[in-house]
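Missing here: one protein chain of the complex. Every other protein chain is in place.
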Amino acid sequence: MPKSNINTRSISYAEAINEATRQLMSQDESVFVLGIGVDDPRGIYGTTSNLSREFGQDRVVNMPLAEDAITGIASGSSMAGMRPIVVHERMDFMLLAMNQLINVAAKSHYMYGGAVKVPMVVRSIIGRSWGQGAQHSQALQSFFMHVPGLKVIAPTTPYDAKGALVASIKDDNPVIFIEHRMLHNYKGQVPKDLYSVPFGKARILRAGHDITIVGISHAMVECIRAAKSLATSSISAEVIDPISLSPLDVQTICESVEKTGNLLIVDNGWTTCGASAEIMSLVIENVQGQDKVNMKRMGFEFVTSPTTKILEDLYYPDSRRIAKAGYDLLMGKETDWEPDVQESPEIDEFKGPF
Amino acid sequence: MPKSNINTRSISYAEAINEATRQLMSQDESVFVLGIGVDDPRGIYGTTSNLSREFGQDRVVNMPLAEDAITGIASGSSMAGMRPIVVHERMDFMLLAMNQLINVAAKSHYMYGGAVKVPMVVRSIIGRSWGQGAQHSQALQSFFMHVPGLKVIAPTTPYDAKGALVASIKDDNPVIFIEHRMLHNYKGQVPKDLYSVPFGKARILRAGHDITIVGISHAMVECIRAAKSLATSSISAEVIDPISLSPLDVQTICESVEKTGNLLIVDNGWTTCGASAEIMSLVIENVQGQDKVNMKRMGFEFVTSPTTKILEDLYYPDSRRIAKAGYDLLMGKETDWEPDVQESPEIDEFKGPF
Amino acid sequence: MKNENRKSNKTKLINNLYKSLYRIRTIEEKIALIYPTDQIKSPVHLSIGQEAVTVGACAALLEADVVFGTYRGHSLYLAKGGDLNGMMAELYGKSTGVAGGKGGSMHLVDTNRGIMGMSAVVATTIPQAAGYAYAFKVMKQNNIVVSFFGDGATEEGVFHETLNFAALKKLPMIFVCENNQYAVLSHQSERQSNTNIAERASVYGMHSEKIDQNDPYTIYEKVNWARNQIIEKGRGPFFFECMTERYREHVGPSERDDIKTLSAEIVDPLQQLSKLVSSDFKQNVFKEVDLELKQAINFAEKSAFPAKDSLYKDVYA
Partner (left out) sequence: MKNENRKSNKTKLINNLYKSLYRIRTIEEKIALIYPTDQIKSPVHLSIGQEAVTVGACAALLEADVVFGTYRGHSLYLAKGGDLNGMMAELYGKSTGVAGGKGGSMHLVDTNRGIMGMSAVVATTIPQAAGYAYAFKVMKQNNIVVSFFGDGATEEGVFHETLNFAALKKLPMIFVCENNQYAVLSHQSERQSNTNIAERASVYGMHSEKIDQNDPYTIYEKVNWARNQIIEKGRGPFFFECMTERYREHVGPSERDDIKTLSAEIVDPLQQLSKLVSSDFKQNVFKEVDLELKQAINFAEKSAFPAKDSLYKDVYA
C-alpha cells in the first residue's frame, strides 16, 4: 500500500468504490451497474452517487425488487459481453439470489465446457449496529467460498477497496465483492489512477513475531486495535488481512504462523463451517508434522443477531475480547490479563436508520 | 443399533423414511407433507409412496413449482401449530428457498423473542451418478450448519433414517434432513415401532484403534469399505458416523482421536468451509496442547460436478482413495501402498434417468 | 336491523376508526419526536399518512384472525390490538419488549392478538400468511388470515408464487397491498410495467379490487364483506390494493423531501374522519391516548435492558 504522495489523496472506502466504478465505466462501455436503488440520491451510501447522472439510466439501472431475476439478468448480459456490477444494499438479500448465483452463474463456465464466460461482480454490504438485527447483518462469505466457480473478496482498506473492485470488474468470473457498512466512512490514501489489487494475495497490515492474527472484513479493524493492546504488554502481533477469501493466500498465513507459532483467526461472521474454520484447517494441513501451533477462531456468537445494543455488543468480537483471546492463546491458558480498552468509534458514532 | 429381532425386519432406507412419515402422520394430525411431486406415483423414490392415498391430498400436498413460497407456506403453517415436512427431490433446489429458510425460518424463534415456534422438516436428496451433473448433485450441508437456529441431520443407515426422521418431525425447530440418492436402496434392520434417534449423538459404526475416520452421508459407505481395505494391512480404523451435523457430537469424535492420534474426515460435499473443516477445527480446539494428531479432510474435488462418468468417478472420493489417504496419514508420508479394490455396487448398478 | 340501529352502529364504528387512527398517528408522531434522543436504536419505518389501510382492515377482523406484516408495522400492530407497552419497550431495546429486545421495530409480534410477525426482508411474510391460512383451512378453523405488504413487494417472485397457491387452494385469506407508490425513493412507474397491482392479481382467478380512497371506512367495508364471503360461503382468497400515501421518509423520523406535493387525490384520513366525530368524543380520545402513551413511554424507559445471558436464549425452541 502506498504512502501518501502526489498521486494519492485521502478518500473514504465508499468514495474509493465509487471512483473505481466510475473510472472503469468511463474506460469500458460494457461495464454497468444494476440493483435496487442504485440511482437513488443516497447512492448506496455514496458508492454509486452521481454515476447515473454521468452514465445515464441504461448503465445505472434501478431495478424492481427481484433479486433472483436481477442476478440472472446480470449473468445473461455478461454472456453477451457486458460486465455487470450488481449491488445489494444488504448481504442478507443475496439469500434470494442463491439459485442464480450458485446453480447458474458459478457453474456456467464449467458446465458448458468453457463455451461461455460469466464476468460479473456482485457487491453486497454487511450491516451492523443500530438495531439492524437478524435480517440486516448477516455475513455469508463462507457460502460463496464453499462453491467452486466463484471468487470472493472482502477488502478492508480504501486502497484495497478500489484496487480489488477494479480487479473484480476485470475478472472473467462471477466475483462476490463484500463490503461492510462500518468500513464505508473510513479514510485512507488512495491513488487517483486505476490499479488492481490481485486476487489470492494477503496483506500483512502489521508485522510481528509472537502471534499471527488474521482478521476478515470489519473484524480486521478490531484486530489492529487488539494488536495495539497486546503491544502494551510487549506482545508483538502480526496482523494479516487475507483480502481475497477465494482464492485464499494460505502461504502468507502459514509463513507467519511458522514464525509465531500462534494463530488467532477473527471473522466477521459465524465460525461454524466459516472462513475461520477453513483457514484453521488449511494451516493444519500445511504445517502439520512441524512445530506445534496454538490456534483459535473467533466470530459472531452462534446465535441470531439481536437488535438491542446491549446484546449486540456481546454478539460481535471486539478488540478487547480479541486481545484477551490472543494473550491467553499465547500463554496457553486462561489468564487474568486485562487489555487496554480500545474505542470503536465507527460503531459508537454510527446512528440509524441505516 | 439393534440386532435383528422379532420387532425388526430388513427394509430399505427409502422404506424407513416412508414408514416414519406414515406412523407419525397416523399419530399426529398436524403432521403433513408438501412438495413438488410428493403424491406422484413414484413417490419421491418411494419415500412418500401411498401416503396420499392413506391421508388424502390435504395432508400430502402436491405443490406448484415454487420453492421459496413452499418454504414460507410451511413455516407459516407451523406457526399455526402444524408440523410440515417439505420434500425437495434434489438438494440443489433448496438454493431457491434460502431466503425463507435462513432469513425467516431459522431466525423466527429468536427474532420474536421466543414468541413463535417453527417446527418444520425440510427433506432433501443429494443426487449422484448417471450424469446428474452440475445442478443435480450438490451437497450443501455446510450452509445449514453455518446458521444458528437450524438443525441438520444426515443419517446413513435405514435404522437411523427412520429414527432421525421421527426426531426431526417431533423437534420444535426447523430441521434440515439430508438424504442421499445412493442410500435409498440400502437395506437394514429397522424396528416396526416408533423410536427416535437423538440429535447431537454420533455413532461408532466400526470400532478401531489406529485411525479415526469420520464419514458424512454417502461417504460413510465408502469409509466402511476403506476400513475393510485398511484391515487387510492390519490397520484398525474406527469409523464414526456423526449422523447429526448440527448439533454435532464433538466429544465422541475427540475421544476417538485421542485414542488413535489420526483423523481422516470424509465429507460427501466440498471441503472448503465445509463440514470437514468444521470438524477438523473443533478437534484442534479440543485436543490442542495434548498429543499431536495427524489430520486430513477429503470431499468432492473443488470443481463443478461433471456429467461424464470418467470425470465423475474422479470427482468423488471413493473407498480406494480414502483407504490410501488413511494409510498415508498414518505413515506420515506418501507411500506406495495400494488398497484392495472395493466395489461400490450402489453406484455401478445405478442407472438413469434418476 | 332498523335503520337507526344501523346508523348508530356506523357511528360507533366511525368513532372507533377515528380513535384507532388518531391513536396510531399520535404514537408514531411521538416516536418521531423521541427518535433524535437516540433512545430508540432501531430503524423505524413510520406509517404516518397511510394508517387508514391497517386501521380499516383490522376493524373487520376478530382477535383470532391472524395478520402478517412488514417492517413498516407499528400501525398494523396497534390496529390489530397489539400491546403498546410491549411495543414501546421493544423499540427501546428492553427486556419487557414483545420480543425481549431482540426484534426491534421491524419485528413486532403479539401472538395473543393474532399478530404473527413482521419481516425486514420484503415480501417474506406473504407465503407465511398463506401457510397459516392453509392450516386454518385443514384444521377447519373459522378464521381468516390477512397478509399486508407494500407495492414494492409485488415485484418479488414469491408474491406471484403465493397468489397462485392461495387461489389454487382457495385459502381463507385476504391480501392487502398498501400501495404508497414508492419503494424507498423509487416510484412505482420505475419498477413496474403495469402499475395496476389489483389487475395483476386478478389473473390468478381471485376477486381483486383497487380501493382509491385512503379511507378507513371504505376499507373496513370491503374487508368485512370479503371476510364474510370467506367465512359464510367458503370463498377466498381476496385481494385489495389500497392506494395510500406515506408522509415521512422511507425510514427514520423526518418529513419527506423527495416529493414536492403529495398526490392531490389522496386525502388525509385523519382529517376526513375528524369531521365525522363529535368534539366531545375527540376530547376524550385525546386525553386517553395522551395518558396511555405517557405510561407506555414511562414503562419503556423504566424497564431493564435484557440480561447478558439472554443473548444465548431462544436460538432453539
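Chains here go by letter, A, B and C, matching the order in which they are written, and residues are numbered from 1 within each.
Keep this in mind: a contact is a pair of C-beta atoms (placed from the backbone, for glycine too) under 8 Å apart; a residue touches a chain by one contact, two chains touch by 3 or more.
Just so it is clear, the structure is predicted and the values come from calculations on it, not from any experiment.
Enquirer: Which of the visible chains would the unseen chain be in contact with across the whole complex?
Expert: Touch partners of the hidden chain, whole complex considered, are A, B, C.
Enquirer: Using the touch definition from the top, which of A:G43, A:G133 or A:G149 touches the missing chain?
Expert: Selected residue, touching the omitted chain: A:G149.
Enquirer: Hey, which of A:A14, A:V33 or A:A69 is the one touching the hidden chain?
Expert: Touches the omitted chain: A:A69.
Enquirer: Touch as defined at the start, partner being the missing chain; which of B:Y13, B:Y45, B:F93 or B:F144 qualifies?
Expert: B:F93
Enquirer: Touching the absent chain in the whole complex: find that residue among A:T47, A:N103 or A:Q132.
Expert: Touching the chain that is not displayed is residue A:N103.
Enquirer: Identify the residue among B:T47, B:N103, B:Q132 or B:S217 that touches the chain left out of the display.
Expert: B:Q132
Enquirer: Which parts of subunit C are in contact with the chain that was left out?
Expert: Residues 155-161, 163-168, 191-194, 199-200, 202-206 of subunit C touch the chain that is not shown.
Enquirer: Against the chain that's been left off, what residues of subunit A make contact? List them.
Expert: 32, 58-59, 63-64, 66, 68-82, 84, 99-100, 103-104, 108-119, 148-149, 151, 172-173
Enquirer: Could you please point out the subunit B residues that touch the chain left off the display?
Expert: 36-37, 40-42, 62-69, 92-93, 96, 130-136, 301-304, 306-311, 314-315, 351-354
Just so it is clear, only the chains that are shown with their structure count from here on.
Enquirer: Thinking of each chain as a vertex joined to the chains it touches, would you call that graph a line, ring, star, complete, or other?
Expert: Complete.
Enquirer: With chain centres defined as C-alpha means, what is the inter-centre distance between subunit A and subunit B in Å?
Expert: Once rounded, the distance between the two centres reads 31 Å.
Enquirer: Where in subunit B do residues touch two or more of the other chains?
Expert: 68, 99, 103, 110-111, 148-149
Enquirer: When you check subunit C against every other chain, which residues touch at least two of them?
Expert: 97, 101-103, 107, 119, 121, 157, 315 - these are the residues of subunit C that touch more than one other chain.
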